[in-house]
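The block underneath contains the structure these notes are about, expressed in C-alpha cells.
All protein chains but one are shown at their positions in the complex.
Think of it as A and B in the order they're written, each chain with its own count starting at 1.
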Amino acid sequence: MAFAVVLVILVLGSVLFHFLSPWNMTPLASNWGSIDVTMLITLVITAVVFIAVNFFIAYAVIKFRHTPERKAEYEPENKKLEWWLTLGTSVGIIAMLAPGLIVYADFVNVPDDAHQIEVVGQQWSWSFRFPGQDGQLGKSAIEHISTDNSFGVDPLDEAGQDDRLLTSNTLILPVNRPVKLSLRSKDVLHNFYVPNFRVKMDSVPGQVSYQWFTPTRTGDFEILCAEYCGIGHFNMRGYIKVVEQQEYEQWLADLPTFAQSLMSEASEALSVKAKQGQEVAQKKGCMACHGFEESPAGPSWLGLYGANRTFKDSTELIADDDYLREAIVEPGATIVKGYAPIMPKLELSELEVDAVIAFIKERGNRDSDAGAQTMQKNPAEQSKSGAELAQSKGCTACHSVDGSRLVGPSWQGLYNSERSLASGETVLADDAYLKESLFKPNAKVVAGYPPVMPPSQLSSAQADALIEYIKTL
Amino acid sequence: MSLFHSLTEKPWLQGNVVLPEQKSPERVRRSALKVLLSVISVLFLLFFVAFLMRSQYPDWRPLAEEPGQPLYYQGQLWLNTLYLVLSSFCFHWASVAVKRNSLKASQVGILVGGLFAAAFIGGQLIFWQQLQEQGFFVNHSPALSFFYLFTGLHIAHLVGGIIAWTMALFSLRTDQSRVALCATYWHYLLVLWGVLFALLVSKPETYDAIAAFCGLGQ
Partner (left out) sequence: MTAQEHHSPQSFWTKYIWSQDHKVIAIQYSLTAIFVGLIALVLSTLMRLQLGFPGSFDFIDASAYYQYVTMHGMIMVVYLLTAIFLGGFGNYLIPLMVGARDMVFPFVNMLSYWFYLLAVVVLLASFFVTGGPTGAGWTLYPPQAILPGTPGSDGGIILMLISLGIFIIAATMGGLNYVTTVLQARTRGMTLMRMPLTIWGIFMATILALLAFPALFVSAIMMLFDKLLSTSFFMPAILSMGEQLGHEGGSPILFQHLFWFFGHPEVYIVALPAFGIVSDLISVHARKNIFGYRMMVWAIVVIGVLSFVVWAHHMYVSGMNPYFGYFFATTTLIIAVPTAIKVYNWVLTLWQGNIRMTVPMLFALGFVSTFTIGGLTGLFLGNVVVDLPLSDTYFVVAHFHMVMGVSPVLVIFGAIYHWYPKMTGKMLHDGLGKFHFWTTFIGTYTIFFPMHYLGVLGVPRRYYAYENYDFIPESAKDLNAFITIAAIFVALAQLVFLFNLAWSYFKGRAAGSNPWQATTLEWQTETTPPGHGNWGESIPECHRWAYDYSVPGYEQDYLPQNQPGEANA
C-alpha cells in the first residue's frame, strides 16, 4: 500500500517538477530548433510510458496484495498480448527515430554557402583561424608550431599566408549566415559547445572534425569545453559574440594575417624545442662555422630555412626539413656551391637533429624577416592590457586573482612574495622569476602544485604586460 | 536437439526430459577449451581490427616490402614456424598414440612436442634480439609495434600452454585425456601464428582491400 502511494506521489511530483522547474533549455540562438522538436517528441512519448508503467505497478500492488485465501492466476504467457505490446513499442520507437534521423541528416550535410572557421583547442584555451581572401585555410601541422606560429600553419603553404588569426578567446560571428567550424586540437580531446546553439563536437588531435550552425540572433554566448581535457577542463572558457555582417567584416579585417603575425609576433623567446636546438648547436660547435652571419667556413643559417640552395653540381633544392636533416646527418652528400666539404659527421640523436632544425628555422628566419621588413604590430593586440591577456590566453583557467585556490597558485599578493618550491628551495617572485615561469613553467614549480602548466605563447612585451598586471593584484 | 528447438520449447508443458546423468571430465574440459579458444580468437580478432584500422593512416610503413625494413629477412621466422609445425605434429602424434593406448609413444610425442614449442619461443626471442641490434625498437613504426605486441602475446599464450603441457605430462600415467586437449590448443596456436605471420608481412594493398571490405577505410 505504502509503495503504491509513494510511487504515485513520485510520478505526480516528477510531472509537477517538470512544469515548475526553472532549469530549462537555454534560449535558442541558432537554426537548430528542429533538435528541440525531436527532443520534445521523445519527451512526450517517454513521459506517457513512464506514467503508464508506474501507475500500473501502483494499481497492481494494491489490487493484488497478498491474502491467504486467494491464489494467484496461472498464466505462463499470452502470445497475443505480447505481440501487441511489441508492435506498440516498435511504433513508438519509429516515431522517435524517424524525425531524429531526418534532422541528423541536416546536421551531417553542411550547406554549400556556409563559411568556414577553424577552431583550435589546446589545454586550456581556444583560438581561431579564418581563411583569407582565397577562402582557403592553409595546411597546418603540429611540427610547425613554435612561439611565433602558435597555429602550426605551414609556412611554405601559399594558401595559409593570408589566413587571419585570432588568439584571444572571443569569437565574433555574423548573424544569419551558416558557419562550418573545423575543429582541431593541439594536445588532447576537447569539445566545442555553445548551449544556445545546441550542437557540439569533439576536437581530436591528429584529425579535423566539424560542426555547423546558423546563429539566428545577435548577442553574447558562452563557449564551453564539453570533453574532459585535464585538470583545467572546467575553466576552458570562450565567448561568442554574434553581430551584423558588416560589423563582422570590419572586425575580421583588423585581425592579423598569418604572414603579418610571423613578423610582428616575433619574440625573443624561442620554442622549447628550438632552445634545445640552440644548446645542441653550441655544444657541438656548429656555431663556429655556421652562425647567423656570413662566414667562409659554412653557409649561414640566417634565412636558410625555406630558401633555395644551389649545389656543386648546379642542382637546386628548397632547404626544407628533409634537406636539412640529410645535410646534418650526411654532411658530404650535399655540398652547397662555394663551400668545401669539411663538415665532420656528428653523433646526433634524431631528436637532437630535429631540435637543431627547429632552431635554424625559428632563429634564422626571425632575424631575416625582422631585418627585411619593419615591424607592424596589430594595435588591438598591443593595447590589450595584462588583464585581458590573462583571460584570453587562458591563464585564469588555473590562476585565480582573488586568492582562491585553483589548479595553480593564485596571483593575488604573488608579486615579491616568498615562494617555496617543490625542490625545497625558496625564491622571491620578482620580475625575473615570473618571466621565467611564463616561458619555462615547470622549471620552478611552487610546492603543493602539479607541474602541469603549458609554456605561454606570448611575446616578450605581452609577458611584461602580464607581469605588470600581476603586480597590481 | 537443435538450439532453436530447445529454445522454443514450452517448459511448463513438457513431461520429464532426462539429460545424461553426468558429463565425463573430458567432455567438460573440451567444452571449456572451446570457450577459451573463442575468447582468445576474439582477443586476436580485435587486435587485427585495430591493426587494419591503424594501417589506414598515412604514416603507416609496411614491414617486409623492401630491404631495410625490419621483416624483409624472414629466415629466422620461417625456422621458428618450422619448430611450431613440428611441435604441433608431435602433439597430434601423441594424441593418436593415446587413442591406441600406446603410453610410451604418447610420452615421447608430448615430450618432443614441448621441446619444439620451447625452441619456437627461443627462436622468437632471438628474432627480437636481432631486430633490436638493427635498431628496430618497439616504437620504430606502428606496424613494428604491432609485430612486437602480436608475437609477445602469442608467446604468452604458448607459455600458458606449456603450463598445461606440464600438467598433462605429469598426469600422463593416470589420465591421458589432457593430451588431446593440448593437441587441439597447439594446432590452434599454430594456425594463429600462421595468420599473424601472414598479416604482418602482407602488402599494404592487402590491408587496404581487407579494410575496405570491412568498411574500416578512412
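Worth a mention:
The rule we apply is simple: a residue touches a chain if its C-beta (ideal position, glycine included) is under 8 Å from a C-beta of that chain, and two chains touch if they have at least 3 such contacts.
The model shown is predicted, which means the values in this text are computed figures rather than measured ones.
Considering A:Leu12, A:Met25 or A:Ala333, the position touching the chain not shown turns out to be A:Met25 (whole complex). Within the full complex, the residue among A:Pro205, A:Gly306 or A:Pro331 touching the omitted chain is A:Pro205.
By the touch criterion stated above, the residues of chain B touching the omitted chain are 6-19, 21-23, 27-28, 31-32, 35-36, 38-39, 42-43, 46-47, 50, 53-54, 57-60, 137-139, 142, 145, 149, 153. Listed for chain A, the residues touching the missing chain in the whole complex are 1, 3, 6-7, 10, 14, 17, 21-26, 32, 35, 38-39, 42-43, 45-46, 49-50, 53-54, 56-57, 60-61, 64-67, 70-78, 81-82, 85-86, 89-90, 93, 96-97, 100-101, 103-104, 107-108, 122-123, 141-143, 145, 152, 183, 186-189, 191, 193, 195-196, 198-207, 209, 221-222, 224-235, 271-273, 351, 354, 404-407, 441-442, 450-455, 457.
Following the convention adopted for this analysis, only the chains that are shown with their structure count from here on.
The mean-CA centres of chain A and chain B are about 44 angstrom from one another, to the nearest whole unit.
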